[in-house]
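The complex appears here without one of its protein chains, the remainder shown in place.
Let's turn to subunit A:
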Amino acid sequence: MAIIRVENLNYQYPNSDTQAIDNVSFEIQAGDWVAIVGHNGSGKSTLAKLLIGLMAADSGKITIDGQELTPETVWQIREKVGMVFQNPDNQFVGATVADDVAFGMENRSVDRDTMVTKVDQALAQVGMLDYKNREPANLSGGQKQRVALAGIIAIAPKILILDEATSMLDPRGRQEILSVIQDLKQQLNLTVLSITHDIDEAANADRLVVIDDGRFVEEATPKELFSHGQQLVEMGLDVPLPEKLKDALQQRHVAIPQSYLDERGLADWLRTSRLNK
């Protein structure tokens, strides 16, 4: 079942002479992890804001969990969607870390005992329980982002939208968050929509949707897309190490396979080539 359906969506910013979103259509199935990729300015973040009704599309239709997004349904739809933005400083309200995580639940009239338990659980899941009573302002960027994610986890939405949400984390922090999201996705049949430049985050997705100049370009699995090599940079993604190394080896007249290999695949191939020398 499609939990998110976007049909012929259009949006143009006031004072701009080009379409930020140009006739975009796609579907996301419940329980899928879909990453929207595209370079800076391609329209990815605009799309995310339209999806949760932060801005209204000029035309087209957005259906979330069977409900069409309209000014009347926007609050019901937001109950089902948790969103973590790129910059954590723009999403803090609480005086302490725990207060901040509780904020979303307070808005949903969760009783106090449940709230206390859920705050601890959510903070433990993002590795921030030790910081429960600290002021959010004194946390580093990565820690703030983990707290923001805990606030979302605590509400247990159906859909999680990550708008460049891991871009501030160190590589290990990013891996931890991504694995937390993988676990939650399994447990809660969560649908994840991530907007990202990060190749690791994109590799976690079931499918990738490429957006450029506000237009839908293609939809592919990570493996299919990663075989595009240098073109990935135009799509706002980095080139995976095995593809970079294959290029560099080819320039040194090493006969390398054309198809996409992940690190393990390339290591296997290199070992064989070495033994055949």
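One rule holds for everything that comes next: a residue touches a chain if its C-beta (ideal position, glycine included) is under 8 Å from a C-beta of that chain, and two chains touch if they have at least 3 such contacts; residues count from 1.
Here, contacts and distances are computed from a predicted model.
Q: Just to verify: the chain that's not displayed, which of "Energy-coupling factor transporter ATP-binding protein EcfA2", "NADH-quinone oxidoreductase subunit L", "Cytochrome bo(3) ubiquinol oxidase subunit 3" or "phosphoenolpyruvate--glycerone phosphotransferase" does UniProt list as its protein name?
A: UniProt protein name of the non-displayed chain: "Energy-coupling factor transporter ATP-binding protein EcfA2".
Q: Which candidate, A:Q12, A:T63, A:Q121 or A:S167, sits in contact with the chain we can't see?
A: A:S167
Q: Write down which of A:S59, A:Q76 or A:N133 is the residue touching the left-out chain.
A: The missing chain is touched by A:N133.
Q: Quick one: which of A:H39, A:K61 or A:R78 touches the chain that's been left out?
A: Once the missing chain is taken into account, the touching residue is A:H39.
Q: Residue-wise, where is subunit A in contact with the chain that is not depicted?
A: Considering the whole complex, subunit A reaches the absent chain at 15-16, 39-41, 86-87, 89, 133-135, 138-143, 164, 167-173, 197, 232-234, 236-239, 241, 244-245, 248-249, 251-255, 263, 267, 270-274, 276-277.
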